[in-house]
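Worksheet: the structure to be examined is printed underneath.
Missing here is one protein chain; the remaining ones are kept as they sit in the complex.
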């Protein structure tokens, strides 16, 4: 039985708790959260115990930790968990500062522990099926990748202020998808953006709408467009143009009902937000983590992937601020 | 804790076992199967015990039974479980003989136990969302219902021979959908059929392709078309024409990948068969059963629904054999 | 230059006038209509002359006639045009009475003139592409045909009264599609119907909603569902299930705009009615008629096809009236 400590009892922590509990041979032992009631409530649901971080980390029976606490705690927890010899699953981003993220890589390498970053999109059934077909050569050599990534609505401005900016907070996922799908690294990146959704976001020094162009070392092209608001739901699509065809990942919908009336022929709008859209991806990534742990295999979304995505987010931020293309 | 005995450790029994085990406050206690190894294996997976039917039924701690054994055992098990005061979940059909099915109704009524028939389609997310929108008046008064119901491929002829014929075996679900969606009863039914898929099915006295027309007491029209073979997957669609519009239930697909190439613009074919397509419906119906049991509420798919669907299947069989419309 | 006389300057007459005028090497010479102003106006648009039927038919320079006048004039005009040696294009139905339709066949055979019935659906780009792919063996042997045929709204009751009933007026097209697609003849037919759209239609002795089942000599099955009202537009779909797959003909839409909003993901509703949906089919059938005339080839939709469709309509009417299956 693998015993697990979970850090963070918020929205995503709850998802992970359920998925950890559903793994055969795995037991959620501790829940750690700055809010004692939140920790207690979540712990109770899975017959776990609410404790503080130190207690959780010093229990040598705990083989793995799942870090779903706020971003500013990630690096510290990764470092301590690595030192304690725990296998680590950590939510994205590793940290808002590249330096600290790189220090995590060193700490993890030194401790020789497994460390996986929660880029759950790679585990989405549609995205991963597309990637398999791409890898199988179905459309020949991939040439262009177009990513559309739009949230249903903006988070509170208070969140925006500590988010690290839209490129680190929101596009970090898209940068990972870019690297994963094309299996190529960025040679140069150009990012532009606007504040079109909420002026308060602009006042906080951020933008809510972005357009990013990447040219890879191999000459491939990638465009990413994002918005903090898509009134029709969570818009998560991408398409890859290859020498022999096109592969597209469409949105998921709650049902397959179609209504035809004088107003037109209407399908469901996309799943509302990430908790709905990526429900099965969250479950799959957790299974993958414990499979890797059990079978001593590498994880699909490594700490290095987390650092690479962060490097792209930093370069994009610089490009946007300076109004020029940035070479990596 | 509600303790449960499961009868039948086959394909559908395994599905139900998993769903029973996943209910909070419910424990799978016994697994009964004519194959001792099958019962043992399934029981072990859920920390249950393999026993015989008598042992399971006489344990007064067992509050509910799930009957997923072969059709010829249903009526007997329903009767005995009712006599033992158990709540009953039973797979369709109740029985191949209307007489015996009606006897079950009496037995259950006398024992005043809860009895639910596994018409899982009513719990499918797409079908149930459509029904809710229909009930909310979105398309006005329903006038016509068109059901397309095609299996990916025919079962072995050995199964066909004991199946009671295509109308009782396959269309029983469609007859229930008809009653559920239109909330109207058949006034007359006309059924025709052919053996187009496999001559052995014809030699067994059955057909593999059918076309059924129903006119309801309220004058509504329903057409059902079925085939034992759809080489593109499990085809499960229906549409309701109303005075103000049309509601359609489309097929579900494993992913939302679209491939565009010289061959065309291609999406996934439908989910392969009922285990895939109705996975969440099977989970929902089991939750509904235990909710009804706990909250002492009626079930959505009653034993009476099972008998009504069987009456339609009998009438359709007679119509097909005699080449004439049958009035109910 | 082929000179043509057009009978009928109504809605469909105007369509044919434009298509006749657009044929290279063809000239619209006369327009005949019971309404002199209507004839004059249409004639003027194409530099033709408004005359009476006799004048048009006795002009030996006229090589072809296009009959788009009211149904009760078809048989008489076919007979007279045949006697005058003209090639004939006639709108469906040939006549409401089978006897008179058969008499036309004799008259045309005796005169050895070309005679084409305006079953334009066979010339629709989507329908004809589907048929070609079916003929090419793409889905193997055709087994079932499902036709959905719904008008956007009912015609005036005055029209219903002289229409010959819904089976001859509306389903005549579907019966022709059935014969064309399956290349098989009906062995038995069962028709039921209801008056659900407008009680006045029922009072006129007709129904507005029908469900027809056909079993062919080859054992194939066909279901047709029709309604006089589809509030979302002209619904013209069919699908053929074959041993190796399914071919579907979807509706056409005016544009390919998709709107995503809180209300859902909405496409255009289907083209409004037959003048829009079959615009290119009407053009193609006229080209086919003059090609056949010029190249002395048989037409794709012969007078015999018109009679066969009428036989099915009569059988369906009888089946509906008598509540029983009718064998042909």
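Going in written order, the chains are labelled A, B and C, and every chain counts its residues from 1.
In this text, a residue touches a chain if its C-beta (ideal position, glycine included) is under 8 Å from a C-beta of that chain, and two chains touch if they have at least 3 such contacts.
This is a predicted model, so every value here is computed, not measured.
In the complete assembly, the contact with the undisplayed chain comes from B:269, out of B:29, B:122 or B:269. The hidden chain makes contact, of the residues C:85, C:137 or C:254, with C:254. Within the full complex, the residue among A:71, A:225, A:280 or A:294 touching the omitted chain is A:225. Touch with the chain that is not drawn comes from one residue among A:5, A:64 or A:241, which is A:241.
Panel shows subunit A; residues 141, 143-144, 146, 148, 150, 188, 190, 192-197, 209-213, 215, 219-223, 225, 227, 229-232, 235, 241, 243-246, 323-325 of it touch the chain omitted from the view. Even with one chain removed from view, subunit C keeps its contact list with that chain: residues 125-126, 129-130, 133, 138-139, 244-252, 254-262. The missing chain lies against subunit B, touching residues 230-233, 253, 259-270.
Keep this in mind: only the chains that are shown with their structure count from here on.
Shared residue numbers account for over half of those found at the interface formed by subunit A and subunit B, and the copies are therefore classed as meeting with the same residues. The centroid of the Cα atoms in subunit A and the matching centroid in subunit C are 58 Å apart.
Contact of a single residue of subunit C with at least two other chains is seen at positions 230-232.
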